[in-house]
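Note that one protein chain of the assembly has been removed; the remaining protein chains are unaltered in position.
Right after this comes subunit A.
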Amino acid sequence: MLFYSFFKTLVGQPVTVELKNDLAITGVLVSVDQFLNIKLDNIKVVDEERYPHMLAVKNCFIRGSVVRYVQLPAPSVDMALLQDAARRERQQPAAGGRK
């Protein structure tokens, strides 16, 4: 749940999502869910020529299971808060996960 909450604070920010198939997409984070599925708006594919199929696509939904990295703007991340939350999570792991 921690990272779900963390990503919720970043809705509206430009992020770059790198997928396990090496495709990297930059876009504005529209929403995220408990599986860390990601929805992006106004996408721009990094290294466009290799992926002509994405030319006509403006927004996309990315399944959480195929994400390798999510690159964030550093000023948007409150590291102290994140570390604090992680520490608290370690002491009291939330009854989280999926059914």
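Of note:
Rule of thumb we're sticking to: a residue touches a chain if its C-beta (ideal position, glycine included) is under 8 Å from a C-beta of that chain, and two chains touch if they have at least 3 such contacts; residues count from 1.
In this section, contacts and distances are computed from a predicted model.
A single chain of the complex does not appear, and UniProt lists its protein name as "U6 snRNA-associated Sm-like protein LSm1", one of "Elongator complex protein 4", "U6 snRNA-associated Sm-like protein LSm1", "Large ribosomal subunit protein mL43" or "GATB amidotransferase". Per the touch definition above, the residue from A:L10, A:C60 or A:L82 contacting the chain not shown is A:C60.
Within the entire complex, the positions of subunit A that touch the omitted partner chain are 8, 11, 19-23, 30-34, 37-39, 43, 52-63, 65-66.
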